[in-house]
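All protein chains but one are shown in place.
Which chain is which? They are A, B and C, in the order written, and residues in each are numbered from 1.
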Amino acid sequence: MSIKTEEMVLNMGPQHPSTHGVLRLELTLDGEIITKVVPHIGYLHRCFEKHCEVMTYPQVIPYTDRMDYLAAMGNELGYVIGVEKLLGIQVPERVEYIRVIMAELQRIASHLVAIGTYGADIGAFTPFLYCFRDRERILNLFEITCGARLLYNYIWIGGLSHDLHPDFVRLTKEFIREFKPNLKELNNLLTFNKIFIDRTANVGILPLETAINFGITGPMLRASGLKWDLRKDDTYSVYDKFDFEIPVGSGKMGTVGDSWDRYYVRVLEMEESIKIIEQAIAQLPDGDVTSAIPKKIKPPVGHIYSRVENPRGELGYFIVSDGSTSPFRVKVRAPSFVNLQIMDELCRGHLVADVIAILGSVDIVLGEVDR
Amino acid sequence: MKSFEEISELLKNNFSDIQFEFHPEAKFEPYILVPANKIDTVCLFLRDNNDLYFDSLINLSAVDDFNGNKIKDPQGNEIMQGGTMSIYYHLESIKFRHKLLVKVIVDRDNPSVNSVTSIWNCANWHEREAFDLFGINFNNHPDLRRILMPYDWEFGHPLKKDYQNPEFYQGMRVPY
Amino acid sequence: MIYDFLYNLTGSSVLAGFLIALLPLFAFILPFALFAVLLERKVAGHIQDRLGPMRVGYHGILQTIADIIKLVQKEDIIAKENDKLFFNIAPVLTFVGSYAAFAVIPFSSIFLGAKIDLGIFYIIAVTGLVVAGILMAGWASNNKYSLLGAMRSAAQIISYEIPTILVVLSIVMMTGTMSLFDLSENQTGYFWNWYILGGPSMSLQKFLLIPFMLIGFLIIYISTLAEVNRTPFDIPEAESELVSGYHTEYSGMKFAMFFLAEYANMFAVSAIVATMFFGGYQSPFGYLGNSLNMSWLIPLEQFFWFIFKGIFFVFVQMWLRWTLPRLRVDQLMAASWKYLIPIAFVNLLIIGFITLI
Partner (left out) sequence: MGLLDKEFSDNNILITTTENLFNWARLSSLWQVGFGLACCAIEMMATSASHYDFDRFGVIPRPSPRQSDVIIVSGTVTLKMALRVKRLYEQMPDPKYVISMGSCSNCGGPYWEHGYHVLKGVDRVIPVDVYVPGCPPRPEALLEGLLKLQEKIRYESITKKNNEIV
């Protein structure tokens, strides 16, 4: 006599403490084991692509910040590189170096939020606040250069809005010197904590073939064992002048491609970013940052796809221009939008608590998912 | 690492019946034009051929070309008749590190094209977004419904150039 | 003692009984709960590099009073779908479960609710009530998250009572008494007479016992942590997964009852651990009262030492909460059934052999 059990649909609704924003996960549960996950998105769809068709090229930049609001510099860089290729502008060396420094600082800040909220999801609330404490220092650096903490409108087409603050270099060196011990402290507080490893190792294992088939990019792909980073494989800006290596998931605590690997790849990436910043600051040339900014921006007819390695993965802009001053169409390939599709594959057969662990390791930002 | 010409050669002698249009002269990205109903067979070949091996679809974007003739509809706001929409498939092979852009042109009034979700799972949500914002329906797509707009949004597809904002949606005023 | 004093004060045994039942609540639990909530927020703040409540009174002293008065004003929502009877009884039952345990806890030699000689047995029986209260709350809230939270917490509390009982058994076997009062009396003198260091008698037995007493202490401390739903075992109210577990639907004073029950339970559990292993109200360095031969001072000192030990263990619980992540449900069950219970059994056997020597 088998007991008739039926599945329960649990709505991890748009307002849930740990869904990183407004994402609704419809879980079909058999007891506590998950049989199906249907993500419902669109709760933060802010019509970015409609705005691109109406605004002129420079006016679109503040809207790109508001897509992935944790990595605003990366969004601007992607868009601006695309338009500069359309226009065929060559940007002075100093601008390239400053853009690399800003993008890498933004990567550290974004990874700090990702790691902090991941710790808070698993239950350890203190690392979240330590990460935010270090992030405040980076926000101060951004604030002294371009006046804003989170959304900057700093990287313009052909240059930058402001030059660096006189003691920016000194403050950055100070930050790097103080950040290294903090990273070590974070490691033994959270990364190698026995309970944290139990909760994340062998949870949500992502094999490499499914990752490539699902178009996963960024730390998630590298955690599954593939050394694929746009800064090295499809080099843009001046990343070829720096030597840094790409951390890859090694399955130290479980199998390759589990949640712990995705988390640990982000921690290692922060160390790589520090190396890049140190080298970039050492070789920082001087010059005028606003010299190459064109007065009139009317790119020729055509379409281009420019892509950048954002903290969450490959951010691509497909810009179609019809020769007027405002883009005809801008389609954004947002990394979180693509990475979120894998939730159903990863969460099958896990418990409810694991869904939170997996969602935290996938690290999505809803502004980018819904655009 | 295959150049654009070699890929075109390979495609030409494999699919002699399909007439492609090759555009190597497009300045930034040379692309291949494929007819709408043949896209899935071509993509399957592009993925499974082991010296092309396009195993990853980077991006699928729909563009409303808005090149029909403008007419006035009864309420006085002008809508577009005829014209075309184009869909761009950016493919990439991680093994050989080469990229390819495939373009499909569908007519604007009732755009329909075969879905490539069975080939690359990544296309699932991209196609649902193209359907949601442009109204392009993809044949034999696993579950084609709106993804970004509310599921009961019956005021048309917002990203079309001649889209009109509704006055009210469930008791809330939409325009400012 | 206190009962006789109240009896000849009021003349009627019913009134005296009623007063002595109220004494721990108003004299100790309510002030302690107010203090503990503030302590938790201050400890959390300072662990996390911030200050905690500062603006309400001097350095946030009046914060919890403000919380309680605000909770009194809150609207008490009972949803249409809720099962009214159970919904209202649940917080009362949870609070009664933890409050009743205070009846037998020996605060000092003269002040003792009831000197029954089944002390520990009574406490374990009474704290079982909390499970019923939580299950009622989970069921009555008619909310999937509360039901999941209640199921988990019932399973957790029951499966962590077994290691607690085993360790209590080993203490009772060693000392021969169940009454908390006698337990505290046996551990007189200095701290090397405490049970954690092998008990009062100077013999080979004492030195053999020390390692096993330490293991017993660790086991009971971990399992009482789980019984009180504190991190790393606070699955029932895991903010990140189940919104806030079984008390998601409670607002206003009912939620305050759950809040109060949690902190009262925390102190009750720390008091039991202190009484069994760390000499209850005995002071580690002898009494000032003896040296200044003011004999009325001794009970006050004992009261102070007991509160000190209780709050120290409560502080350690808070410390754990803000550093450790949370266990998953099956790991939590595995920890209890696969690790704590076998070790507690072996510990029990070894202590049994040692007491036979």
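Basically, a contact is a pair of C-beta atoms (placed from the backbone, for glycine too) under 8 Å apart; a residue touches a chain by one contact, two chains touch by 3 or more.
Everything numeric here is computed off the predicted structure, so don't read it as measured data.
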Legend entry - Displayed chains contacted by the hidden chain, counting the whole assembly: A, B, C
Inset, instruction - Decide which residue listed in C:L25, C:I69 or C:L85 touches the omitted chain of the complex. - result: C:I69
Inset, instruction - Please pick, from A:I34, A:L70 or A:I356, the residue that touches the omitted chain in the full complex. - result: A:L70
Legend entry - Which residue of A:V95, A:V113 or A:I216 touches the chain not shown here: A:V113
Legend entry - Positions on subunit A where the hidden chain makes contact: 13-15, 17, 21-22, 42-47, 50-51, 54, 62-63, 66, 69-70, 113, 128-129, 132-133, 135-136, 139, 149-151, 366-367, 370
Legend entry - subunit C residues that touch the omitted chain in the full complex: 41, 45, 48-56, 60, 62-63, 65-70, 73-77, 239, 243-244, 247-252, 255
Inset, instruction - Could you please point out the subunit B residues that touch the chain left off the display? - result: 148-150, 158, 163, 165, 169-170, 172-176
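Just so it is clear, only the chains that are shown with their structure count from here on.
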Inset, instruction - For subunit A and subunit C, let me know how many angstrom lie between their CA-based centres, rounded off. - result: 45
Inset, instruction - Can you check how far apart subunit A and subunit B are, centre to centre, with Cα atoms defining each centre and the answer in Å? - result: 26
Inset, instruction - Using mean C-alpha positions as chain centres, tell me how far subunit B is from subunit C in Å, no decimals. - result: 64
Legend entry - subunit B, residues touching no fewer than two other chains: none
Legend entry - Junction residues of subunit C - those touching two or more other chains: none
Inset, instruction - Report the residues of subunit A in contact with subunit C in the complex, numbered from low to high. - result: 8, 10, 16-18, 32, 119-126, 129-130, 133, 189-190, 193, 195-196, 198-199, 351-354, 356
Inset, instruction - Note which residues of subunit B are touching subunit A in the complex, please. - result: 26-29, 55-59, 61-64, 88, 90, 94, 97, 101, 120-122, 124-125, 133, 146-150, 158-159, 161
Legend entry - Complex contact set, residues of subunit A against subunit B: 41-42, 45, 47, 49-50, 53, 85-86, 210, 212-215, 226, 228, 233, 300, 302-305, 307, 314, 316, 318, 320, 328-329, 331, 333, 337-338, 340-341, 370-371
